[in-house]
Every structure is written in C-alpha cells, then in structure tokens.
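Only a single protein chain was left out; the remaining protein chains are all shown in position.
The block that comes next holds chain A.
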Amino acid sequence: MVSAYCNRFYATKPELAARRIEAIGYLVGHQLSERYTIERPRFSDHLEAIKFICKDFWSELFKKQIDNLKTNHRGTFVLQDNRFRWLTHVSIDPSPANTDLSQEPSLATAESKAAQATNMHLYFPCGIIRGALSNLGIPCAVSADISNLPACSFLVRIKA
C-alpha cells in the first residue's frame, strides 16, 4: 500500500503521500482502539492509556509488547520496539560494496533514498498510534525514529 501511494499516486509530492498514509493510519488506529477496548474498564489517566497501547494494543497488532517505555512526566513518551515487525526485512546498508554506483555523492543519495522509503513506511504506524490515542481522548503528535534497525522508537508528544 505504501509503495502504491509513494510511487503511483503522489510520485512527485512525497509530503502529500506521507500525509495521506498517516491519515489512513489514523482512521485504522481509531477503529482498532474501539475494538480492543471493549471489555476493559475506563482508563484513569494518560499513563494508563499509554500503557494500554504498549501492552494490549501492540500485542494484538504485532504479537509482542513494546520493549521500552520512557517518559519525562511532562507529556512526552518514547515507545521503543527492539524488533519492529514491519521493518525486519528492511536494511540500510552503509557499506559501499553493495551498490552499483561508483561515485561518492550518488552513494549518499542512494542511502538517503533508502532512508526516505523506510520513513514512508513508518507514517502508517505513527498514524495508528495517533488515531488510537485520540480516540481515547488524548490529542497528540507521533513521530518515528529509526537510528538502528530493526529497533524502532516512536515519540509521542501529548498536546496540552
């Protein structure tokens, strides 16, 4: 789905593709959070809701829980997954031996193209988290960071 949006629909406008993918993720997260909160009692505060996302929601989606949750107790949370299922087959290879290009500058662009493509794939889970949290009444902004694959961390900033 991501490649369809990136390459076919908005080939020349990656920002629009990113926004569209994130919006789809938002709706999906919205609906999934309705489904997965059926039998549960209501959450008393933001931390409870985030813990729900880390444990039950993530295990329903990816069959594992979030490995690490950090917070600064002022509305920012970092959810770290050490082996993000959707990115396990993606590699950003830093060594020059595997590329066909021989010049230095184009090597750099090849690397950043791979990084950009991976980032596109990350907008969907960001949207899912944002949709689920806003359905629970917590407006927020979510961004993802892949500094070392396959670990992936999501930064959640709650709008005060």
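In this text, a residue touches a chain if its C-beta (ideal position, glycine included) is under 8 Å from a C-beta of that chain, and two chains touch if they have at least 3 such contacts; residues count from 1.
Here, contacts and distances are computed from a predicted model.
Student: Suppose you had to identify the omitted chain by its UniProt name; would it be "Phosphatidylinositol glycan anchor biosynthesis, class Q", "Trafficking protein particle complex subunit 2-like protein", "Exosome complex exonuclease RRP46 homolog" or "Ciliary neurotrophic factor"?
Tutor: "Trafficking protein particle complex subunit 2-like protein"
Student: Can you tell me which of A:30, A:46 or A:130 touches the chain that was removed from the display?
Tutor: A:30
Student: Looking at the whole complex, which of A:65, A:119 or A:135 touches the chain that is not displayed?
Tutor: A:135
Student: What residue numbers in chain A mark contact with the hidden partner chain?
Tutor: 27, 30-31, 33-35, 37-38, 40-44, 135-137
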